[in-house]
Every structure is written in C-alpha cells, then in structure tokens.
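With one protein chain withheld, the remaining protein chains of the complex are depicted in position.
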Amino acid sequence: MAEHLAPYDTPLHRDETAVAGMWLFLASEVLLFGGLFLVVLVYSHTHAAGWAAGVRHTNLAIGSVNTLLLISSSAIYTLATEAARQGHERRIIPAALGAAGMGMTFLVLKGWEWRLEFREHLFPGPDFAISGPEAGGAQLFYSFYFLATALHGLHMLVGIGLIVWVCYRVRTHGGRPVSPMVVDVVGLYWSFVDLVWILLFPVLYLIGRA
Amino acid sequence: MAPMPGSERNYLWQDGTVRSWLLTTDHKRIALLYMASITVFFVLGGIAAALIRLHLIVPTGAIVSDETYSRLFTLHGIVMVWLFLVPSIPVTLGNFLVPLMLGARDLAFPRLNLLSWYLFVMAGMLVVYGLFRGGLETGWTFYTPLSTDYTQGRVLPVVAGVFLSGFSSIATGVNFIISIHQLRAPGMTWYRLPLMLWALYATSVIFVLATPVLGITLLLLGFEHFFHVGVFDPALGGDPLLFQHLFWFYSHPAVYIMILPGMGVVSEVVSTFCHKPVFGYRFVAWSSISIAAIGFLVWGHHMFVAGTSLYAAVVFSMLSFLVSVPSAIKVFNWLGTMHGGAIRLDTPMLYAMGFIGLFTVGGLTGLFLASLASDVHLTQTYFVVAHFHYIMVGGMVSAYFAGLHYWWPKITGRMYPEMWGRTAAALLFFGFNLTFFPQFLLGYEGMPRRYATYPAQFQVLNVLSSAGASILALAYVLPLVYFTWSLFRGARATDNPWQATGLEWRTSSPPPTENFAQAPIVTHEAYDYAALAQAEDATRRETPHG
C-alpha cells in the first residue's frame, strides 16, 4: 500500500471515491435550488397574473442565446473528458478552455441583461416599473429572478474556476497523465450548472409569456 | 500493549507545533480542534442561559431590559443549536471514530474535513460578531416579516454565519457517507457496522439533504432584509408562511441531527456496559434510517396554529406520530439489551441511562405537541421549551457526555476520575429535572415562551427552574474541571479499558497517527463478546508474560 495514497487502497479507489463525493454534493445542490423552485411553484400559482407580467418583461433573446451557449459548452466539455479517457493530454486544454470561454460569454451577456433591467427599473423597489394590480406579483417574480440568476451565476464562476484549474493541472503535470477522473468530476459539476439553467430558462422566460 | 512513557508515538504528541495542528488533515486532530471550538460555544450559550434564568426569577425581570432579554435568548438558541448541538457528536466523536470504527486510515476527504473546521470557525466568528455588535432579536427561528422588515438587529452577519456553518455540516456529511461506503475494512459488511455508524450515516443524510434548504432560505431572507423587498414580503402579497415551511423543512430534520448521534452513542455504551450484543441489532440500525427518512415529512407540526390548512395539519399530525415509532423501537431495544447482561454502572452507563429516561420524557411530551388539540393549547408556551430541552439537553447533551467519558481513554490515553464522573452524572440528572420539569407546568398554565416579564402567578415555578439551572451549571462545570485535570494527571489508560468490541479498541490508546499498526480484518459481527474473549485468550497464550 503506497503511503501517499492513504486513506485509499489504489488510485482507482481514490478516483471512485472522488466521483461518489461529487455526486453526493450535487444531490445537496439539487435541494439548494429545490427551495428556490418551491417559491416558483407557490407564487406562479397564487400570483399568476403578476408573475406572468414579470415573465413577459424578461429578455427572451438574451435568454435563448445564453441557453444555447450553455448547452454547447457542456457538449464541448465532453470532448475534454473523452480526450482525457483516451490519454490525449494535449486535446484536453482547448476543449476545456472552449467550454469555459462559452461560460464567460454567458456571464457577460447575463451582466448586460441585468444592466438593461436595472435601467428599466425592473429591480423590485419603490420605483418599480410595473404598476397596477400586477405590481405585487411582478415584484415577487423579479426578486426571485435576481436571486436565482445571481446564485446560478455564482455557480458558473465556480465552475469556470474549476475548469481553469484542470487545465492548469494538465499543463504543469507535464508528461505524467492526469487522472481522467479529475476531468470527469469537474465535468459533472459543469453539467449540473448547465442543468439548473435548463430548468431556470423556462421558468424565467417562457412559462406565462404567451 | 502498555504505553511507553517518554517515547510516545501517537497522534497527540507526534508533532507538537501549532502549525502542525492548524494544518493537520488527521481526523483525530480535527476532532480535537472541533471539540475545543464547540466547548467555547457551549460555555457561551450556557452563560446566556444562566442570564436568562437569573432574569426570570422576578416577574418584572431581574437584570436586563426587554431588548437585551430578547437578544439573550436569540443568542442562546442560535449558538446552542448551530454552533454546539448540531455539530456536537458528529464532528467530535464522529470525526474521531468513523475511520477507527471502519478500520480505515482516515476519512475519505481529509482536506475537506479540515476545510469544514475552518468554515465552522468562520461561521462562529460571524455569528458571535453579529450577536455582540448590535445583537439580534428574532429568536432562533428568524420568522418573517419580523426578521426582514421590523428589526434593527444584525441579521446579515448572523444569517451569513449560520449559512456558512451549514456548508461545514454538508462537508462533514459528505465525508461520512462516502467514507462509510468506500473505506470499510475487509470483512466489514453493512450489518457488521457498529450502530454508532448507522446513526451517523442517517445523520449525514440529513446533513446533506436538509441543510441546503436552510441555506437557500437564509439567502432569501438575507436578500429580503438587505434590499427591503423579496419573496416573503407581505406588502407585495408575499407569503410569510412560505418562510416557515422552508425553515421547518430544514429544522425538523435538524432536530433528528441533534438526537440520532446520541442514540448511536447510547447503543454503543449500553452494549459495552451490559457486555452483551445489542438486542435487535437490525431493528435499531434501520430505525435510525427510518427516523431520518420520515423526519423529512413532518415539518408542518410546528405550524398547527400558523394558518395552514386543516388537511395539512391532520396529515402532519399523523406523520409525527409515525416518526415516533422508530424512537420507541430503540428505547425498548436498549431495555432488552440490559436484560440478562452483566451490567456495570460506570459513568458512561449512568449518562446513557439518564439519556434513556430523559429522552423518553421529552419524546412523550412531543406526543402532546403532535396531538392537534393539545398542541393548540401548549404551543408557544414553556411546555414546548421543556419538551425540547428534555430531548436536547437531557437527551443529547447527556449522550455527548456519555460518549466523552466512554472514549476519553481512547482519545487522550488517560482515565478520568471515576468517582467524580458518577457524581457529575447524578447531579446532572437531578439538576436537569429541577430546571425543566416546572416548565411543563408553566406551559400548561399558559406562560408564553420568549417573555421577558410575566404575570406574578408564575413566579414560584420560575424560581424553582432557576434554582435547578444553577445545579445544572455545576454539573457541567465539574466535567470541564476533571477532564482538564485528567489530561495531565489521569491514570494511563489501557488499550481496551471497557472490554468493548469495536475496532477502535483494537489499536493503542491514544492511537498512532496512522490509526492501526496493521490494517484490521473483520471476522465477526459487531458486539461479539464471545469472540473478543477468545481472541484475548489467544493473545494471552501467545505471550505468557505480556
């Protein structure tokens, strides 16, 4: 038993443990976002009109572009995992950085969208743009909107950081193969962040728009 | 193996620099770091409790203003729950024992373990900062809209602190679950795990699945307090009850975080001091899991008078009775274990029996609250305060002390003074009942909780309760003193002073940094005392002069 491996028996054992740990952590994350979706469930029902008014004011164009970006980003990242599995060290970095770049673009677009919304006074508060009977529900929607997108953005940042870290490890390990599991584990996290957006997108942009 | 004075090669003294402690990834050292931290918080929360009881001696309030009183019980509740009782057994005894009981070298993610301690310390500092610089008066439940729009208190640092402590809990939970799945020694099947590990496994499931809901709830709360608008805001038609649903969805499972590890400890202690396998091992094991599972479905019983629907109330009441069944199973199985054993009444056993008695009282009064019509009368009164102190203090804190005494020889290599231990255990039982039994009567008579002043007719019972609290304080100070003493002067402990069966007793006291000199192989069920005796016979024959 190699001492530097402790507490694991073999490198494989270590990697499996890491993957299992990530899955469990993601289960925890599901419940974090689950609480947010409960808010949606309640208010899109009790404040249907105001909620829908809020949805109608979001920027569908940016939202759709961002959705496409994230889906492609996850797709590209699979190239990195594939490369790692086959031992093609050098192919990992461009694919991973590509995925991270798309993530950055997403964040930039999101920031721009936020700016537009601040200008339109869509941030809840005394000078909120939507008035009339729908004002309450719409403000509830926008409270949710800003919190949900901020939280998701934060997860994106962490994900991008992880990807950059993987690239760094691949580079500095020079020659010695990086365990494909590391690339895999980060990929798991990245797809999760992607998945959350795929659930957020209809809630923030589509349901109630028509 | 007799300890060799002078040339100690164990985790405690191997490298004594401060740096080596602060950067350690050894689960045993992290356990001790945690133990020191939560002791600080326990004393802090305890001082607040002492002030509360002092204040309530006089109906008009003896020592502080209404405002300070509100801050005191908020501080007491938050510190005791999140900075003491939730982490207590898991992060100290759990951290120390999980790898040892599994026969492993360390937890699955040693660095994550250290990180979780740092998160916890940061969390604690934020909470303490918030509670002392400005204070907070919301109670530990943070009900909206009081906590969002109507308080001048330091909501943000406190909420941020509790949020961080949640992450620390999640890290611990992930670590335990993965370790139990991945790091079991050869031959350690699931049904050979000590019951302590089943209990910690169930606890970890709650850590991982309930804590994030608290996290998001606190985020929403902080957002709303900061921007003065948000999703619980009744001024926008937002629903303040939604906050309560989210809060209790975490906090009810959290009360089982605060009891399951204690049940695990009691199972170990009762078996050892009866020298007999736990009666109905599988039932006890699975009852932990089912408490954790059903515990997710009963949060609504905190809201019977809050304005939820009749239908919800009835369902939640029924489920609350259902979740009590596994607890009953445990109590009866412990009694079954005692039957026909060879009972020794050492300190850990005294604490464990205190646990069984006081937990049963607390649990039975929980049924008063789970019953709908009686809850309407008793809710939000001192009856509830008494209910949860019986379980959390009489139960869980007793179990923590049982565990501390039981594993103290393993952790430190020293024995505590037995006579003082028994005295403290007896004092605890007596002082505890004097403090909290009168509160049941107060509650029935209608005295509301969180009252800084109260009608004069309640004074007698309040004075009794305060008198009990001073005895209780003594019962907690005593172990603090003799544990410290024993750390330096206690008699040397042998490897297995209690004749117990767990793997942790097969290594030296205190264990070496790598836990086991030889990786252990498990060949018997848990609590197989016959096999233990055989093994000892064998070693005695091999080394006749040992």
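For clarity, chains are labelled A and B in written order, and residue numbers in each chain start from 1.
In this section, a residue touches a chain if its C-beta (ideal position, glycine included) is under 8 Å from a C-beta of that chain, and two chains touch if they have at least 3 such contacts.
Note that contacts and distances are computed from a predicted model.
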item	value
Per UniProt record, name of the chain withheld from view ["cytochrome-c oxidase", "Protein-methionine-sulfoxide reductase heme-binding subunit MsrQ", "Probable peptidoglycan glycosyltransferase FtsW" or "Energy-coupling factor transporter transmembrane protein EcfT"]	"cytochrome-c oxidase"
Touch partners, limited to displayed chains, of the chain removed from view	A, B
Of B:38, B:188, B:338 or B:386, the residue in touch with the unshown chain	B:338
Residue in contact with the excluded chain [from B:57, B:241 or B:522]	B:241
Contacting the left-out chain in the complete assembly, out of B:10, B:25, B:39 or B:371	B:371
Residue ranges of subunit B at the interface with the undisplayed chain	66-67, 70, 137-139, 141, 143, 145-146, 150-151, 234-235, 237, 239-241, 274, 279-280, 283, 304-310, 313-314, 317-318, 321-322, 324-325, 328-329, 331-333, 335-336, 338-345, 353, 356-357, 360-361, 364-365, 367-368, 370-377, 379-381, 444-446, 448-455
Touch residues of subunit A, complete complex, unshown partner	42, 45-49, 132-133, 135-136
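Throughout what follows, only the chains that are shown with their structure count from here on.
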item	value
Interchain centroid distance [CA atoms averaged], subunit A/subunit B, Å	35
Complex interface listing, subunit A residues touching subunit B	1, 6-8, 13, 16-17, 20-21, 24-25, 27-36, 38-39, 42-43, 46-47, 50, 124-125, 135-137, 139-140, 143-144, 147, 151
Subunit A partner contacts - residues on subunit B that touch it in the complex	99, 104-110, 112, 170, 173-174, 177-178, 181-183, 208-213, 215-217, 219-220, 223-224, 227-231, 233, 235-239, 242, 245-246, 249, 514, 519
